[in-house]
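Note that one protein chain is taken out, while the other chains of the complex remain in position.
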């Protein structure tokens, strides 16, 4: 059972990640569509964050291939790239499960750091900037405009000059997404963006993600436990359990998949074989 | 070959002293993640205390063997006790008020304490080097070689035997304390997670104090050994020995007791061998370069656990 994706922005093939004796990710393959919201779900410890860390270069996978494709047809083999080059060149950005903002810097500054590479070039790697050349000033103005645009979308305009660490939790989540969007990614990977949000904030987040997909031509890959978010906005869902893919399809398909239900609800030991059998049948 | 063997013995002796100091660094760093910069100076103070007690007892080379051993035990215990008080007091006054505060603050106070101790000893004991006549003489000749250049004997002195034996005994005692006693358990728990440890009823402040006391006591042992081995001390020995001992702790893998000992031996050996075969002036350069090389290629040290980056 594999969901067919016409124009994948990201393909993961035969990904394996081993930590000592533990196989955290086991022969995982899936595609992420260019304008899709794809959700990666599974019980705790299923290896979702490990997959993210492999995609974004924080871990080097034991085996497997991870390919990012741009509209231009350019491809990037992410498992061979340094972690910082993945957002810079392959244009795959991410957020973190435990929010990682620059807490002592303001919202605007956070968004400016997101545009570091563009601004570095504009400042002639600092040499132009230090002498106040006009090229840099223009670039900085544009960067502020882009930052304002994303503050607007994330509803953070009023707090532009506040320290990021001062924001309430929900705003911090949104700021982290906005900051990632400032890198102008082709694929945005979100690690539990709705965790800890109240229903209203969660609703705002949904809107933001739908907006990103619709307006910005950016694929979204997200890890999420909040089924409202997952079922409400995703086009494609991949289910992991113990590092293996157990289901892959549309929300409708996933909802009715017995192996997913078993993985989530937990099954008694005697039933495991039975369920595994069902999964195998489902896979073939 | 014989020459090398001799240097090996000298290196292990020196390494034992570094290792004893390094344990203090490694334990403190393990438990509160702080470079206790003043630790080298505690070592220096304790060697002065040892010198004072030896002088007061009138211990000389002509003292009988039994009496010498008794007197040295007395010197050792006094130095350990007083050094412990120094360690406890510095922790209490300069580090505890800053616990949980800005990370660099305790480093600065530690440097401050280091300056204070150095100058305090300089004022009270004088700036000149203090020579001590050897107390333990003789040794054993392990092998001799006679060739065209004359005779060369590989020797191990009683002093060296004493240093190595005392180091092994104390290492064993302290390893047992860490492994078997409730204090050791509390220490390991605080190392893992201080907040959780305190929730489980461990007196974290006391555990940390005890860590400083243990580190200082071991530094005092090193202080006495250093004094007996070299026979010369001054108020500045703490800095160089401290930096090298910290190097040893990092080299062995910070937080690991056997690592500190191993690191001490490696640093001691490098220093002696480099002095013997290359140049004595650049022995410290060799030790420090070794540190940089190990850290670059093996950042967790020789016996430390590799760190997995949590994302």
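Order as written gives the chain letters A and B; numbering starts at 1 within each chain.
Following the convention adopted for this analysis, a residue touches a chain if its C-beta (ideal position, glycine included) is under 8 Å from a C-beta of that chain, and two chains touch if they have at least 3 such contacts.
Keep in mind that, in the parts below, contacts and distances are computed from a predicted model.
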{"item": "Missing subunit (named according to UniProt) among the choices \"Succinate dehydrogenase hydrophobic membrane anchor subunit\", \"Sarcosine oxidase subunit delta\", \"NifU family protein\" or \"High-affinity branched-chain amino acid ABC transporter permease LivM\"", "value": "\"High-affinity branched-chain amino acid ABC transporter permease LivM\""}
{"item": "Hidden partner chain, touching residue among A:19, A:84 or A:169", "value": "A:84"}
{"item": "Hidden partner chain, touching residue among B:85, B:143 or B:169", "value": "B:85"}
{"item": "Given A:45, A:103 or A:199, the one touching the chain that is not displayed", "value": "A:103"}
{"item": "In subunit A, positions touching the absent partner", "value": "56, 58, 83-89, 93-96, 100-106, 108-109, 112-117, 119-120, 123, 126, 129-130, 136, 144, 148, 160-166, 179-180, 183"}
{"item": "Chain not shown, touching residues in subunit B", "value": "29, 33, 35, 45, 48-49, 51-52, 55-56, 60, 81-82, 85-86, 88-89, 92-94, 97-98, 101-105, 107-109, 111-116, 118-126, 130-133, 239, 243, 246-247, 250, 279, 281-282, 284-285, 288-289, 291-292, 295-296, 299, 309, 311"}
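Simple rule for what comes next: only the chains that are shown with their structure count from here on.
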{"item": "Whole-Å gap separating subunit A and subunit B, where each centre is the average of the chain's CA atoms", "value": "50"}
